[in-house]
Structures are given as C-alpha cells and as structure tokens.
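Input: a single structure, listed below in structure tokens.
One protein chain is absent from this view; the other protein chains keep their places.
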Amino acid sequence: MRVGVFGASGYVGGELLRLLLSHPKVEVTAATSNTYAGEYIYRVHPNLRGQTTLRFIKSDPEKVSSLCDILFVATPHGVSSKFIPSLLETGIKIIDLSADFRLKNPKDYEKWYGWSHNSPETLEKSVYGLPELHREEIKKAQLVAVPGCMAAAGILALAPIVKSGKIDVDKIVIDFKVGSSGAGVKPSISTHHAEHYSIVRPYKPIGHRHTAEIEQELSLLCNRRVVISMSAHAVNMVRGILSTCHTFLNEPVTSAEVWRIYRELYSGEPFIRFVRDVKGLYKYPDPKIVVGSNYCDIGFELDEHAGRLVILSAIDNLMKGAAGTAVQDMNIMCNWDEREGLRYLTPHPI
Amino acid sequence: MRVGVFGASGYVGGELLRLLLSHPKVEVTAATSNTYAGEYIYRVHPNLRGQTTLRFIKSDPEKVSSLCDILFVATPHGVSSKFIPSLLETGIKIIDLSADFRLKNPKDYEKWYGWSHNSPETLEKSVYGLPELHREEIKKAQLVAVPGCMAAAGILALAPIVKSGKIDVDKIVIDFKVGSSGAGVKPSISTHHAEHYSIVRPYKPIGHRHTAEIEQELSLLCNRRVVISMSAHAVNMVRGILSTCHTFLNEPVTSAEVWRIYRELYSGEPFIRFVRDVKGLYKYPDPKIVVGSNYCDIGFELDEHAGRLVILSAIDNLMKGAAGTAVQDMNIMCNWDEREGLRYLTPHPI
Amino acid sequence: MRVGVFGASGYVGGELLRLLLSHPKVEVTAATSNTYAGEYIYRVHPNLRGQTTLRFIKSDPEKVSSLCDILFVATPHGVSSKFIPSLLETGIKIIDLSADFRLKNPKDYEKWYGWSHNSPETLEKSVYGLPELHREEIKKAQLVAVPGCMAAAGILALAPIVKSGKIDVDKIVIDFKVGSSGAGVKPSISTHHAEHYSIVRPYKPIGHRHTAEIEQELSLLCNRRVVISMSAHAVNMVRGILSTCHTFLNEPVTSAEVWRIYRELYSGEPFIRFVRDVKGLYKYPDPKIVVGSNYCDIGFELDEHAGRLVILSAIDNLMKGAAGTAVQDMNIMCNWDEREGLRYLTPHPI
Partner (left out) sequence: MRVGVFGASGYVGGELLRLLLSHPKVEVTAATSNTYAGEYIYRVHPNLRGQTTLRFIKSDPEKVSSLCDILFVATPHGVSSKFIPSLLETGIKIIDLSADFRLKNPKDYEKWYGWSHNSPETLEKSVYGLPELHREEIKKAQLVAVPGCMAAAGILALAPIVKSGKIDVDKIVIDFKVGSSGAGVKPSISTHHAEHYSIVRPYKPIGHRHTAEIEQELSLLCNRRVVISMSAHAVNMVRGILSTCHTFLNEPVTSAEVWRIYRELYSGEPFIRFVRDVKGLYKYPDPKIVVGSNYCDIGFELDEHAGRLVILSAIDNLMKGAAGTAVQDMNIMCNWDEREGLRYLTPHPI
C-alpha cells in the first residue's frame, strides 16, 4: 500500500514518517512540506538519519493523491477543510489529524474555533477516529478524523464511567498536564527552553477547544448533554499527557464495580492498559511509561471522603494522541492487525 | 535575638538557615542534626559555603533551649510532639514546621495520620501560622504551627471565595503539582533522578493528609463543613507548587466581583500577589516565578460554559510553603517588619 | 534459542529484557534477582507491563545454566568473576556486562579496581565485545565482555584516528557527559532528583576506571602506549553519553582525509552513523537522537587555530553502551543479522 504524509515537517508528520517507514505493509511514497521541498527528510527529522533517502515535495494535494492510496494529513487547523472535500472525490482514503473534521455540529466550529465550516456535508461523512469507540465505522470510512491529543486521553478515561451513568455529568473536571511537543515545532517565547523549563504553566485554565470533542463523544455515549470542566497545564517534559479526571458519584460504588465497568468497554482492546497496582512506583498511569508507544494507560481511585472518583489516563500525545491512533486507524481501514507497526516497547528509564 | 534550628540537615532546615543567616535582626546560635553533629553546615548545605563557620550540634532539646530565644523545629512528623510540650515550659518561643500541632481536633490525627496525639492541651495553645488568616493570634503565640506546603497554597487560593459563600463547598477540587524538594532530602526510588525526570506522577490521587488542614481552616472561615477533593502530582521540577482549584459557583458572578472578594481579604498583604494579566507569558501564577521568594501568586478565571471558577496559586514549597512563612511568623511574633529577611527577588529565567 | 538474564532487576537487566522479549529469534527463559524473586517482572520494569507474565527467580548460576543456552550477566562489578569461570565448563555461552572480564592484564584490575582478579586464565579466553573492533573473535567466543558505556563511546570515537597515527597519543582528552541512568537503579543522594536536576557535576574529573579499557583497546590498534586524559560529568538527562574528544594533530590534515580514515574503519558497520552536516540543528552527534537505539553517532571538526581535531560521539548508555551491544554480540555469536531486535527508531522529539 502506498501512503503519503501531507504536512510532514511538523512533529506529528515526523512521527507518522517514523511509524510508516518501519510499517511492514506500507511504502511511503510522498512527504510534503512547502518550506522544506527538495530537502532530505532526515535534515528535519534527525532521528530518521540513515533510514531513508526520501525528500520532501511541495504540498500539492492533486499531485500527492496520484502518488498514494492512503493520505495522512497533518496540517494546522483550518487548512485541510479547504482541499479534503474535493480530494475525496478521487476515491483516496484520508486520515486527517487536524481538527477540521472532528466535530459533527458545524456550529461548534463557530463556537470553539471561531470560523464557519465550509463543508458541513463532509462532516457528516467523516468518522471520529477513536478505535475504542468507533471501530466498525472506521473500517468502512473514507475520511477519518483523528482525535485531538487531550481529547483522546480524556475520552478514553471517561467513556466507561460516563456510559455507566454512575457519575454527575454536569461536574466533570479534567485537569490536563501536557508536554512541550504538544505545542508543535514552531518556536515561540512560550516554548523557549529558558521559559518552559521547570514550569507548571496553566496555559488554558478554561475554554480549551478540545472541550468540544470530549463533550460530543461523551454525550453520545450517555444520550444526554455532558459538560466538561477542562483546564490545561504545560509541564517540563517533551512528550506525554496525563489527564486527572475528578468526577462526583451519583451513588456509592465499589472498586470492583468500577473495574467491571472499565473492563466491559475495553475488553480485548490492544492499546488500553489498566494500571492500578497495590504497590510499586508506577502503580498509577504516568506519561513517562508510554513515551513512543501507542498505549493509553488507565487507572482510578475512589475517594469516599468526598464522594469522588478520580480517573487517570496517560498517553504519548504524538502517538495515541496523534500519529499512533492514525496508524491504528489505517490498520483497521485495511483490515490488518491493529498492532502492526505499533509494537515498540518504551525504554525505561527514559 | 538568638535563634536555633532543630533538625537542620533537611531541606526545610537548610532553607531556614539560609534565611536566618542573612536576617538582620537575628543570630543563629544552634543548628542541630544527630547525623551530622560536629560537621560544618556547608558540607550539607553547599549553598552556604563561605557564609558561616557554624557546625551542627546534637539534637538535644534542653541544650538547644538554653542557646536560643526562638526555636524553629523542622523534624519529621510525629517527632516534635514528644518534646515541645515540656520545652514550652521553659518559656522559649517555638515555630514548628511539622504537622504535629497544626490540627485542632485530636481525632483528626487518628483519622489522617494514624496516631493519637499525646498532648491535646498543647494543640489548644498552638496557633496555625498562616499570617493572612491568623496574624493577630500569631503576634501573641508561644507556639506556632507552620502550615503544610500544599495546605498553604490551597488555603490561600480558596479562603476569600469560600468565605464569600459564592461556591459549592462540597465539591471543591484541588489538583496540586509539586516539585521534588517536597519529598525531602532522603533518597528513595521515587525521587531517583532516572525515575523522577519527565514524570507527571499522580502519587496521591486521594487521601492526602493536607486535606485535614485545608478543611479545618476553610470550614472556620465559612462556618460550615467544607469538603476538599484533593489530588497531588509530582512533576519534573525541584521547587514549587501550583494549585489548580476547580470550584462550582452557586450563582453567576462577574470577574469584577471575584476581584473585589480577593482584594478585600488580602488588602495590604506583603506576600500575596495577584497575577491575572491580559497578556504576557506569565499572565497566570507559575511556580517558576516565585522560586526562592515568599510570594503566593494568585489568579483566577471564570468558566461560564461550566459554571466554574478556576483559582490558581503558586508558591515555593520551601519558602511560603515552609521556611519563608516560618520567618514571616517570627517577624510577626517579634513585631518586626514582616518582610525582614524575605525581600529577595527571584532571578528570571531560572 | 533460550536466553536468560542474570541480575535482571537493574537498568541494564531491564533493557536486556525489553530487547530480548521482542527479539524474533530468542525466548527469555530466566530472569534472576534475589531481591525480587517471585515478583512479576513488570512490577520492577513498568514499561514491560502487558508484555510478559515472567517472574524473577533466585540468582542461582547452576539453576539458570540449565534453563538457557545463552546467559547475559548484568551484576555489579566484582560479582560475575566469582561464578563465570566454573559456569563456562557447562558449555553455556556467556555475555557479561560487568567489568570483570574486560581487561586483559590482571594488574590493571589491581590498579583501577583495587582487587586481584581470581581467574587470569579466563581473562585470556574472554573477548572484548565491541563488534566494530573484534567481530571475528566474537563469532567464536564462549565468553564476551561487553565494553563499559563510556569506554564504548570513547573507543568508537577515537579508534580510526588513533590507528591512523595522525594524532599525539599522549595527550588525548575525553570529556564525557553522562545521563543519570548510568548510575544504576540504586537511589543515593547523588542521584536524588532535587540534587541531580540542572546539574553539570564533574563527578570524576580524573581516575575513572573506564580509562583502562580505552587505553587497552586503543593501544592495541596503534601498537604503542596510548594515554587517555578522561573526565566524566553527570548532566540533567536520563539516557545518553556524549564524548568530546580533544586531540592534537601531529601534522595538518584535511577534513577529507579525516572522513576517509573514519569511513575506512567503519565501512558497512550497521550501527555507526556519521553526523557532520553543513546545516540543521543536529549537525553534530547528540545523545537525544539515539535514545533507545543502538547507534553510535560520530562527527568531528578540525580546529586549525589550535592544531586540534575534535571528535564527538553519542550513544545511549543502556543500548550501545550496554544491552544493545550485548544483543548485537549475541546476534554475531549466533550468526544472525546483527540488527535483529535492534531496529527501533528513536522517536523525536523526546
């Protein structure tokens, strides 16, 4: 299978290239970047030195569509909606990693992103690419919208318990802690090392756009409007997201019940790992343990004192939060083993 | 004034020595450590090299009481309650930085610390040493119990709004992020650099002991039982605490009202700084900006979407969270300018 | 092929398990640890959660020898020399990652390690397991001694130029910068996060033991005594070594000549990468780019001003500096593709 990456010079693009270059079922036939067209890929992604002689080509959708059967799109938000609708007519399968086709309700783009969507009809066709919730739809999709990185972590942490009806869905707090790679490859004062080192910066205490995705998916699961209280913090690491979900129970539950609720929804999932141990340093999820892997580690703790259930999830924002899920989606669309190309074990310590 | 530090080889003890050695009104006459008795202080606290020729002496309460007028106690929890009650009879003033005299209700020690307090009558005499709430009592106290580091950050963030009655005091979430110095000087696998680097470790998602202090102080302020939902995370920095307080409003409020509520309680406070700017990288509190200082930076954001008020506070856990507040308490007890010895400006970037 | 890891609870042991569990040609049949005998492996190596149900067994050489055909030994220095000589009589192949069989001259153990070697005759049989210099001997070896982490980085950087005779071999400075995982899994004050964060600690400015290995191997290459001026610094990262080799030229050389000298010795080497680019952020070797990989990246720069040739090499200390080279040695001993089990591409950024 010939695959291409449109917008391949950023961090998500680089991670896609890393995964696809060692994927046994595909051949990378195109990697685009207007800035670096003509340049060797390893100049921009130094980890790929010695792995490929591929060079970037210009970001021309038509040209690229002739070079590949599946196209990954990793452009900034607001870009891919301009060319994907017409590109789909060529029959090419597209996995979009931007936000442009994630939300079902066009009005949500106005509310959360501040622009009107130009192709509401494509939104209807698009599938929200979280395998754990939409596997069957992904199998048949021509256009898959990969979830936002924090959205993926938050939805996976909350889906079972929201579906179960055990918690107050009006007061769900998600306190995210995110690594610097989530800010992308473009330098700015906020990601300047001297300013980002040692920080715990509450960069988006309210109003983060991923709220929209999380509410959309969780509301679907429980058939009522879910309200998410989301705050995002930047911390001193490069990769990873920890989501700490503070939820309030409608009625007391036992740990065993919570276990059952989570196992039920995630039974057989290749990339969900339950992490809740009686001992050991990593008895709860921690992003450090999933760097470079596609796992979403999930754990929880019941707080009887406050009638609270704390659910924790950890992912690598560039993997399960972007490129890893995208490759998992491709594997599903192609009817391959979902783990293909995603079997790497995180080194420890790292 | 002659001052001593009992238990001076840990991080809190070291920070006390740093502050007291450059405090214009006091002379350090004793620094105790059983492990390092006889050793130069700078061997254990390398930043004090060239500043003092003081050596550690044995941790003998009686001996120490004869050497100083004010004694700072920085021993592990459960130690100082064994000797402070009798030591008080000598008339010495004591500023205790452990948890042994913070809680008013002896039963709280059983519930949260798992031991019975041996001197409930001393608990009654002890003053909770948070100047912003108990300045007048501190002035007259013989025994002051310095707040726990996270408790200080949490209480200062929440006191005004809890007192105002504007929020639901049954569902207050405090999501703490803490630097590694908070774990103390004793090495363990959890603070081993290779295991602590790049982490966001939810080390105490429920059941943290500081819950007791926070509930005690906030309940006092609003005359009803406050329930705190506290989770503590270790992050990749050495100093600092960020508290993200997620609270739900009983009724809509405006930003101006919140401002007024906070200014009212903290008017004239020398170490409270409001940080809520319209622009700039540090428009919210961040621990990076208070390293080595005694400030508690406080900010907030109103989330209309969820009916939530997010309050943020940042402190240096060894300063406003321990030694800084202890020195501020001493200044109050001695009727000196509260800022004496605490005027240092954090370097930036750091 | 059945393989075992003796001393599997440390960082090198964990890295061996990670590599061997995903190696297509071997089955891990034993992992020993006296401390953790009976415990699941993932409790100690959290990255292996979900990968294996293996448990640690006691560190009994005889028992282990019956369970495997190839044994990796990752015990502290001074341990393996006690049991390897007799174990070899069972015909088992052994890859030792400690220092016990690296030096050819028994007197060097007295000088650099402070103890007398108990089996000089085994030293003669042992092969220094650096594939780039001893591939043919490794093929036929029963006992391979994997190089020390810094030694591997230093020797690979210097071997070609020392062999060429172009530099003054009496004045070779190697300035090493090493990550904290190099200090092993045992906590101590020197690796306590609060004390190790942000450091550049010159922990061994003179007298480092790896000097002996480096001098042994480089002297062999040029048939005269080489003197190494080695200094080791601990820096704020977990994995990786950068060696900066400052050498003085006997006569002027051109860049082209240096290139030729390096290409000649390393032509066809699967894990040597030359990194010396005209542009780009990573135009010289950097440990960040080889985390989790078995590459040794090598670059250089000619300093005409001072008659100096600076050679740079970067490795992952737990991979090319330990477990990676050990697996490469196994692949050579078994006549498999040298890259088997070592093909993973470092994620970037990390």
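Going in written order, the chains are labelled A, B and C, and every chain counts its residues from 1.
What we mean here is this: a contact is a pair of C-beta atoms (placed from the backbone, for glycine too) under 8 Å apart; a residue touches a chain by one contact, two chains touch by 3 or more.
In this text the structure is predicted, and so the values were computed from the model without any measurement.
Residue-wise, the contact with the chain that is not shown comes from A:11, picked out of A:11, A:72, A:101 or A:128.
Across B:45, B:93, B:210 or B:233, the single residue that touches the chain missing here is B:45.
Across A:40, A:197 or A:274, the residue that sits in touch with the chain not pictured is A:197. As for the chain not pictured, it touches chain A at residues 11, 179-181, 183, 185, 187-189, 191-194, 196-198, 236-238. Panel shows chain B; residues 11, 14-15, 18, 21-22, 43-51, 181, 238-239, 273, 275, 277, 279-282, 286, 289, 291-292, 295, 316, 318-319, 343-350 of it touch the chain omitted from the view. Listed here are the chain C residues that touch the chain not shown: 171, 173, 175, 177, 189-190, 194-195, 197-203, 205-207, 211, 227-229, 231, 233, 235-238, 240, 242, 244, 246, 248, 281-282, 284-288, 291, 301-303, 305-306, 308, 310, 312, 314, 349-350.
The rule is short, and it goes like this: only the chains that are shown with their structure count from here on.
Farthest from chain C, judged by the mean position of CA atoms in each chain, is B. In terms of Cα centroid distance from the overall Cα mean, chain A ranks first. Chain A and chain C have centres, each the mean of its CA atoms, that are 36 Å apart.
For the pair chain A and chain B, the distance between mean C-alpha positions equals 38 Å. Within chain C, residues 11, 181, 238 each touch two or more of the remaining chains.
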